[in-house]
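Only one protein chain is missing from this complex, and each of the others stays in its spot.
Up next, chain A:
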Amino acid sequence: MSTHSPGVPDSHAVQGRRREYPYALFLLPGALAFLAVIVVPFLMNTGISLTHWQGVGSPKWAGLDNYRALLDDSAFWESFRHSLAMVVAMAVLPTALGLVLAAALFDYIAKHIGTRTASVLRACFYLPQVLPIAVAGIVWSWILAPEGGALNEALDAVGLGSLRHDWLGDPDFALYSVMAVMVWVQLGFPLVVFMAGLQRADPSLHEAAELDGASWWRRFWHVTLPQIRPEISVVLLWCTIAALKVFGAVYVLTKGGPGGATNVPSYFSFQSFFEKTQVGYGSAVSTALTVIILALALVALRLQTRAEDR
């Protein structure tokens, strides 16, 4: 772009626009910063995963030892199973609930009660998304506390005291409790994306189906859903990636406990790094997690490019 074809006289050369720097020069600060903050640390992490290292002294080469140990470590596999539970809580359930809620807000509340009410409700659902997870953690660990916690007190107040539990402290319940909190945290994101998608969709299809006497459920299934399919796949993938990365919520709610009942790979690697000082092992966990996430991110990217080409 910056070269001039020789046949065309350049009337502006006099103004000092001779050999201009290429556009690639604008990438230079970004490239250097990325090298220092992302590329080098990431390569270091991968390198460390091939060593035994406690964070001090010199690392000892271990080859694939850490990865082999990982395959045999039941605590790691358990944390990985909890990751799948988080995918259900942060991607599957919020997407499903978000779809129904978005459709209900969009074609019922907005039409029969008012668009203002619909957008206020949307805002309420979105609010937990802008909250620091540490704050959400404080709120929920108090609500779910065994003694004097709001949930148990509420159960007592309505005569269901027999349902009282130590929601976060009982190994049989802790994972479900964390999952429930994550649904609450996550629901607003799909809801907002789907409502934006519905605004793009063609209303005449919906009206035609309504005139033909299709029930709300049939219209939702056959008209609404196909129209926002690109949004659904993108949201599902982004949320799945977020679910695999979840750390803060586990740290503030349960610290992976009780007895590992809510541990997830990201917290597992944090523990290996900073509590057990098994830095090589922690790096292997985080490298394995990275491979999975990047593979999913590539799929997400492809889907998104396809959505753009529509």
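Worth pointing out:
The criterion applied here is as follows: a residue touches a chain if its C-beta (ideal position, glycine included) is under 8 Å from a C-beta of that chain, and two chains touch if they have at least 3 such contacts; residues count from 1.
Note that in this section contacts and distances are computed from a predicted model.
Of the names listed as "FAD-dependent oxidoreductase", "ABC transporter permease", "Iron uptake system protein EfeO" or "RNA polymerase sigma-70 factor (ECF subfamily)", the one that matches the UniProt record for the absent chain is "ABC transporter permease".
Residue positions on chain A in contact with the hidden chain: 1-2, 12, 15, 17, 20-27, 29-30, 33-34, 36-38, 40-42, 44-45, 48, 55, 122-128, 130-135, 137-143, 145, 148-150, 153-154, 157, 184, 187-189, 192-193, 196-197, 230-231, 234-235, 238, 241, 244-245, 247-248, 251-252, 255, 265-266, 269-270, 273-274, 279, 282-283, 285-287, 289-290, 293-294, 297-298, 301, 304, 307-308, in rising order.
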